[in-house]
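What you see is the complex with one protein chain gone and the rest in place.
Take a look at chain A:
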Amino acid sequence: KYHPMPEISNWMVQMAKDHPDVVSIVEYGQTYEKRVIKLLKIGVNTGEKKKAIWMDCGIHAREWIAPAFCQYFVRQILEAYKTDSKMGEMMKNIDFYVTPVLNVDGYIYSWTNETTRLWRKNRSPGTSSCNCYGTDLNRNFNANWGTIGVESDCCSNIYCGTQAVSEPEAQAVTYFVGSRREDFLCFLTIHSYGQLLLVPYGHPNSTAPNYKELMDVGLAAADAIRKVHGKSYTVGTSPAVLYPNSGSSRDWARMQGIPLAYTFELRDDGTFGFELPEDQIKPTCEEAYSGALHIITYAHDKAFNGAVATAAAALWTTLLAVLWLS
């Protein structure tokens, strides 16, 4: 089922209460209408600085399946870490930062009535010269801001704002992730619809330095998704697969040096679009979880097991060298 904002907020409080050893709520910003933006920080408290995974949902108000997925994701990892040793290991080594609803004002607005259901942007007011509400938060980040795939008319649904990071919601992410950017192994931003995994960059003439890695891991994640319920997710850059854009959170994250940055576009392919039937929530979440987990596991293993294997190899080499030289 889809849940309105108050229910999601209450659920977050409940999660922190039910799992006080691994879950805490972090307030990291404010929306235009002065609501608090919160995330769940999930991980075993080791007392040390840990590597991290970022996931945000609901940057676009009408994409209701996204917050539903964030909730599902949190429930899944909390269930898994006690019984599944891999998840247990990951919880020790990394912290998960999950924002179930980033664009709180927009999400609440989309719940007002049937006529507001398809709202996309945030709820900041227009300018003196332009009388419409809202900036497209996923065009507002400081990543080639305002260059392509945007409109300067504030009434447009892809209006990029008065300047880069003009919007408080984008500022919140920029500050929180930016001040910890060395810690983040991966940045996942969840949207709908289209059944796509998009890799940086949104500009057709920019290629990420680790494009091949992004594609390889993305394609493997899409494979994992397909194994769940047979749904095909296409993997590629935005300009190749969908349309060019600039100022996206994914591009900004990659430019911060976070190596694995993906935009998930969940179900469906256009039949129901944003108004995905509730009986598809669970299967969509199951397949998306499989895909996200693949990327997260890869990111984790690259940072942790890689070091272990190298250390072991170095140790053996040293040992054999000593024997040979003596």
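To be clear about the criterion, contacts are C-beta pairs under 8 Å (C-beta built on N, C-alpha and C of every residue); 3 or more make two chains touch, one makes a residue touch a chain; residues count from 1.
Assume contacts and distances are computed from a predicted model.
Missing from the rendering is one chain, named in UniProt as "Cystatin LXN-type domain-containing protein" (options: "Protein YIPF", "Cystatin LXN-type domain-containing protein", "Pyruvate dehydrogenase E1 component subunit alpha" or "Transmembrane channel-like protein"). The residue from A:I25, A:V44, A:A80 or A:A220 that touches the chain not shown here is A:A220. Residues 1-2, 33, 108-109, 111-112, 114, 117-118, 120, 123, 125, 131-133, 136, 144, 147-149, 151, 155-158, 194, 201, 203-209, 211, 216-217, 219-220, 222-223, 232-237, 239-244, 255, 257, 269-278, 280, 298, 301-302, 305-307, 309-310, 313-314, 317-318, 321, 324-325 of chain A touch the missing chain (whole complex, contact as defined above).
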